[in-house]
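As you look at this complex, bear in mind that one protein chain is not there, while each of the others sits in place.
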Amino acid sequence: MKVHAPATVNEACEMLARAAAEGRTLRPLAGGTDLLVHWPSKSAAHEGEYLDLSGVSELRPLVWRDDALVLGALTTYWDVVREARVAAELPLLNAAARQVGAVQIQSRGTWAGNIANASPAADGVPVLMAYDAGVALRSSGGERVVPLSAFYTGYRASVRRPDELITAIEVPIRSRDVAVFHKVGPRRAQAITKIGVAITRLAGSGADRWRIVANSVAPTVVRCREVERLLDSGARITSAGGFMPALQADISPIDDIRSTAAYRRTVMGRLLYHSLLGACSSVV
Amino acid sequence: MACEDGRAMEVRLTLNGKPVRVEVDPRERLLDTLRYRLGLTGSKEGCGEGECGACTVLMDGVPANSCLVLTAQCRGRSVRTIESVDAKALGPMLASGATQCGACTPGVVMTALWVKENPGLRDSHTLRELMAGNLCRCTGYDGIIDGLHAWVESDARSGGAA
Partner (left out) sequence: MLPMHRLEGLAKLTGAERYLDDEPIPGCLWGMTVRSPVSRGRITAVKFDPAIDWSSFIVVDHRDIPGPNETYLIENDQPVLAAGCVRHVHEPVVLIAHEDRRLLRRAVAGVKVEVDPEPPVLDYRVPPRAEQVQRGSDNTIKSLRIAKGDVERALASAARVIEGEYQTGAQEHIYIEPNAMAAWVEGDVVVVRGSMQCPYYVLNALKHALGRDERRVRVIQAPTGGGFGGKEDYPSTLAMHAALLSLKAGGRPVKIVYDRDEDMAATTKRHPSRVRHTTGVDADGRLTAMKIDVLLDGGAYVTLSPVVLSRGIIHACGPYFCPNVLVEGRVVLSNSVPYGAFRGFGAPQTQFACERHMDRVAGAIGMDPVAFRKLNLLRDGQTTATGQTIGGISGGTDRVALLDRALKLGAWEERREEAAAFNLTHPYLRRGVGVSCVWHGAGFTGNGEVYLDSKVQVAGLADGRIEVRAASTEMGQGTSTVFAQIAAAAAGYDAGEIVVATPDTAVVPNSGPTVASRTVMVVGRLIEKACGELKQKLGTRGSGLGVGGLNGDSLRRAIVEWHARNPGREPAATATFEPPPGVKFDDERYVGDAYATYAWGACVAHVEVDLRTCAARVLDFASVQDIGRVINPVLAKGQVQGGVVQAIGWALLEECRFRDGAMVNNQLTNYIIPTADDVPPIEVEFVEVPYAHGGGGAKGVGELPMDGPAPAVLNAIADAMGREVGADPMTIPMTPERLMTLVEAAEGAHGV
């Protein structure tokens, strides 16, 4: 195992660039809460090469800009839980953060790591996507910001190039009149999501106001664009079943160790229906 | 700075208030460094997957599972383990039956200590939510929650935090 410990973002990007040029896999490491699970028996991972970001202090802070909250790549869930202004202005981030594992995981796990790890069950991603977050990717060649909703290309795959580092997540601050997050896990705390859904609606009028983002029901965290269209169209939905045709197009849940496809589909419909019933009377 | 397989790397950190320098294998977890290199066996391995919390330590003052931390990542950090906790402070936990088999207990105490030392947490979280990262199979949690409650209250009565 090789651990590289850069002190700056530039240094980190250079290391990634070199590794990419030489065809070596260099895996960025933040809190380690995914990588180190069952670590002693993961002998293949012991042979890997890692970019330990823990010494890159410029990646740490959470910063408020006028128009956005910027989470540094090392911002943890606990950093967000502690930040009172998040609960007031971007309440779903707070709601999601405090439902990740328990404090022991919240204190180590990072939002950027959650995005990069690209698990379909990622708990931090639905709320970020529902807030139209962008992912800042830096390489020695420069920086680009990719909308999180365009970040994933398939199961555990993303547009991030091997020479790119996630340096920040930008969460635009916009006025929303609906904001709901549900995490359905096998228990109330310390749980991996069986079905999760984040729901927002931009305040005001006009098209493209709804964001419905689900996890653990598709190969990636997924925006339910058919459901969004249905809601944007102003259709009246009078039962959980009313969401099913749109959901059929949006999600593709499977039977796995944690739940069943049928359960996931049913619960998605019921959660949408009851959430919108409570949050938005125009649905019914 | 880079480190090759098998070659020890030097890590300096603050452990229980004192500066410490350890030479570790880069693959080594903090839990293993504590237990097998430094003889601090109070932190336990209950699952090795960050689920049970028996290995909880405070990293820069906040609970973390030491089974999910590479020692190499502790450079410059402050780590506090159960060995730093004064037995005299734990009367309320003893009286309430917070420990039975004791395997989860050091982790429970570290999280409880953090709750006690940060009174503001209780404005936003319940004690049960704060303790949810420490699985216990013996007590059903009442002994732990009651003890922590009494511990917190005893502090409030004596008018100050530790």
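Should a chain be cited, it is by its letter among A and B, assigned in written order, with residues numbered from 1 in that chain.
Assume contacts are C-beta pairs under 8 Å (C-beta built on N, C-alpha and C of every residue); 3 or more make two chains touch, one makes a residue touch a chain.
Bear in mind that the values here come from a model prediction, so they are computed numbers and not experimental data.
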Partners of the unshown chain among those that are drawn: A, B
Sole residue of A:86, A:102 or A:214 that reaches the chain not shown, by the stated touch rule: A:102
Selected residue (touches chain absent from view) among A:41, A:175, A:205 or A:233: A:41
Omitted-chain contact residue, chosen from B:33, B:71 or B:134: B:134
Hidden partner chain, residues of subunit A it touches: 37-38, 40-41, 43, 46, 102, 184, 186-192, 239-241, 257-260, 263, 266-267, 269-271, 273-274, 277
Footprint left on subunit B by the chain that the document does not show: 27, 35, 39, 41-49, 51-52, 54, 81-83, 85, 87, 90, 93-106, 109, 126-129, 131-145
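Heads up, the rule we're going with is that only the chains that are shown with their structure count from here on.
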Whole-Å separation of chain centres (CA-atom averages), subunit A against subunit B: 28
Footprint of subunit B on subunit A - complex, ascending: 1-5, 29, 31-33, 36-40, 46-47, 52, 54-55, 78, 81, 98, 101-105, 107-108, 188-190
Contact set on subunit B toward subunit A in their complex: 1-5, 9, 26-27, 29, 48-51, 53, 56, 59, 62-65, 67-70, 72-73, 75-76, 111, 114, 124-125, 129-130, 132-135
